[in-house]
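Only one protein chain is missing; all other protein chains are in place.
Letters A and B name the chains as they come in the text, with residue numbers starting at 1 for each one.
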Amino acid sequence: MSHSAPGLNYLNHAKGFKSWALSLDHKRIGVMYMVAVSLAFLAGGILALLVRLELLGPGETIMGPDAYNQSFTLHAVLMIFAFIIPAIPAVMGNFVLPIQVGAKDVAFPRLNLASFYIYLIGAAIAMTALVNGRIDGGWTFYAPYSTSIGNGILWVTSGVFVMGFSSILTGLNFIVTVHKMRAPGLTWNRLPLFIWSIYATSIVQVLATPVIGITVLLLFLEKALSIGIFDPALGGDPVLFQHFFWFYSHPAVYIMILPAFGVISDLMGTFSRHQVSGYKFVALSSVAIAFLGFLVWGHHMFVSGQSAVSSIVFSLITYLIGIPTGVKVINWVQTMYKGSVQLKSPMLYAIMFLFTFSIGGFTGIMLGVLAIDVHLHDTYFVVAHFHYVMMGGNVIAALGGLHYWWPKFFGKMYNETLAKIAAILVFTGFNVTFFPQFILGAQGMPRRYYDYLPQYEGLHALSTYGSWILAAGLFLIAGYLIASFFTGKKAGLNPWGALTLEWTHTTTPPDHHNFHDTPVVTRGAYDYHLAGHLFQNGGEVTELDLGGDGAGAAPEVAPLSHEPAH
Amino acid sequence: MANPHTNQPAHVKHYFVSSEQQFDAAKMGMWLFLVTEILLFSGMFVAYTIYRSWHPETWAALSTALDWKLGGLNTIVLLASSFTVAMGINQIQRGNQKGLLINLVLTFVFAGMFLVVKYFEYSAKFEHGLFPGAAFDPHGVSHGFDYATYNVPYGPQFFSIYFVMTGIHGFHVLVGMGLFAWITVKALKGRFSAEYYTPVENAGLYWHLVDIIWIFLFPLLYLI
Partner (left out) sequence: MGDNGSVWLPDPGTALAGEVDSLFWFVFWTSTVMFAMVVLAKVYFMVKYKRKDDRDVPAPVEESKILEAAWIVVPTILVLIVFTWGFDVFVKLSSAPPDAYQINVRAQQWSWEFAYDEGATSYTELYVPVGRPVKLNMTSADVLHSFYIPSFRVKHDVIPNRYTSVWFQAEEAGEYNIHCTEYCGTQHSGMNAKVVAVSEEDFAAWIAEQSQDLPPAVLGQQVFAQCQACHSIDGTPGIGPSLAGIYGEEHEFTDGSTAVVDDDYLLESIINPMAKIRKGYQPVMPAGFSALSQKQLDGLVAYIKSLE
């Protein structure tokens, strides 16, 4: 039996392309996802910058209408299916979740690797639409427009279908891991909130994604064989397509945001060094949101021709979602109350998140009000709403998580000053880009418009300038993170003084098998008051916490202390 | 048989603490997968229900175009195969490898029979122009019946839904055959025992689901 030699970790215990490409190690898979997902974000982001540049003034600025329509479509397809859905679960979930539950890997490592390749194949198929014929009309693919355009739609729907499988398999893997592989002592009430939220996300992934599967399959057949289910010219019903589409895509927005909630909970706890207020409420509200999320899809269709009765019911349930979400927001704020708040860069993102996500959420409620949505539907108000929740919610949280776990991932610290500057650039740029869009929308500026009336020019131009500030911030982040590999200080075991297992029970970067001995958990993820002994020497914890609950108990060793040699 | 490093049986992967944990995990994973399958089909069932409620006459009229005798035969074939899978699992639980093999082969054969019958059904439809969607063009007379009478509004939709549902189901049968072929090979190599038969159990669960979905498809499409 071999404990890894000192200095060996998951990054350097084996070398070469194959040791990565065929790795079954959840941490390596997480890192590979990180590379892929960042590339998707970069590509989607560049398209967004082009879209904004075109909108700098009315009329043609840099491209014609067809190029514009394809740009925003591909922007959205990449951002939604290739970036934001896998972003937190597949990168941070993969890396952190097994360690946080005290397991040596996910329940099905092979399936995990397969999910990664399925994702890559799906993304590649979707991207071929670039050369395989035009694909415009937005990420919603509404029939019959989508079946009237070139064959690009066949490729994109196949790509989405394949990426959906990846999402299902990842979710399935995580659910089983959380249920079956928790370390001794890690009861549901002690789970980090990040796990709770990934768990709720996984449930939505498993339940909702098959429906988008069958939907895009039907759309594919509609285009390929004219089966006449959605195309009115053949006797089909286009509104039915919208029901199918949103039945997945609304729950999908919670696939995007729930993991972000998890990250924020962990950040709030760690950087306030305080129990997350209302732990049970925060944990269970994730599940409540996941559940309610299935019942509101019709709020995208208030003016589509669905029956008024359905609109009313959907509107009512839509507001109800605000309540569990509000419970979270309030509890995050309360966590800081009488805490010990440290404003490191990850915490800056958490605080930023409270600001931007709340704006996104409240405007979501406005859109849920039937009479108001009639005016605001398909205007820039909606565009601003969903960028506030997706970019201002999910992406900001993902950036917070990235900064938080970066030292654990790679064992290097990035430059904290640059990180703070970048955070401020991102915050300013983001708000300057998207806040004016609320006003544009309320003034009546429709979305998916290549050209617009001169009266909207000022706000559009402002929004475009904002996108440059935002881009500057994001490129700066990419820059110093990459630089940290070469010039970064070596990261300590637990630089933030966190209490979850990835910080307290494994090395930095983690050992190939995560733990030498299966940890035994004796306190909740945020029970700082039981862990005072860890902080005797200051904020940074430099020793593994093998001492149990801090009452001086002897190190407990789980029955299984063996691992196969390699 | 034991893994020298973990003191666990060889089939237990190093990241599991015990054989039970591994078995439980696999089984839960399979159940979740089946849930996704049900949701996939439920999308189709919703489409079916909606179109049926909009055009009940068309649906009632066109279900007569489907041969309930062949469909019934297939129902029996699938039920039989579900039974043989269950028997196979029962055999291996008692350590009877030969019993497992026989039942696996039988299941495989039944699944094949199902597809052969399906093939005849499909070709009989195609012959008379009963295609999905735009290609729908019923014509020809057989046994004194004029297929052109099937040319009713929303007929194409009926056949679209019929072919998509049975097509996806048929694809699942095909995947099932692949699964059973693979498991048969493993069984031949003696991989399974009374202690370890997780793949057989999971393939069996999958197969029961394929069977159950057919039990719903058959009356909905052929009978009513």
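Keep this in mind: contacts are C-beta pairs under 8 Å (C-beta built on N, C-alpha and C of every residue); 3 or more make two chains touch, one makes a residue touch a chain.
Quick caveat, the model's predicted, so the values are computed rather than measured.
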For the chain that does not appear here, which of the shown chains does it touch in the whole complex?
-> A
Among A:Val51, A:Ile359, A:Met390 or A:Leu501, single out the residue that touches the unshown chain.
-> A:Ile359
Using the touch definition up top, pick the residue from A:Trp20, A:Phe294 or A:Tyr452 that touches the left-out chain.
-> A:Tyr452
Missing-partner contacts on chain A, residue numbers = 65-66, 69, 136-138, 142, 144-145, 148-149, 232-233, 238-239, 272-275, 277-278, 281, 303-305, 308, 311-312, 315-316, 319-320, 322-323, 326-327, 329-330, 333-334, 336-343, 351, 354-355, 358-359, 362-363, 365-366, 369-372, 374-375, 377-379, 439, 442-444, 446-453, 527-529, 531-532, 535-540
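Keep this in mind: only the chains that are shown with their structure count from here on.
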With chain centres defined as C-alpha means, what is the inter-centre distance between chain A and chain B in Å?
-> 35
If you look only at chain A, which of its residues touch chain B in the complex?
-> 1, 103-105, 107-109, 111, 168, 172-173, 175-177, 179-181, 206-211, 213-215, 217-218, 221-222, 225-229, 234-237, 240, 244, 513, 518, 559-560, 562-565
Residues of chain B touching chain A in the complex = 3, 5-7, 13-17, 21, 24-25, 28-29, 32-33, 35-37, 39-44, 47, 50-51, 132-135, 153-154, 156-157, 160-161, 164, 168
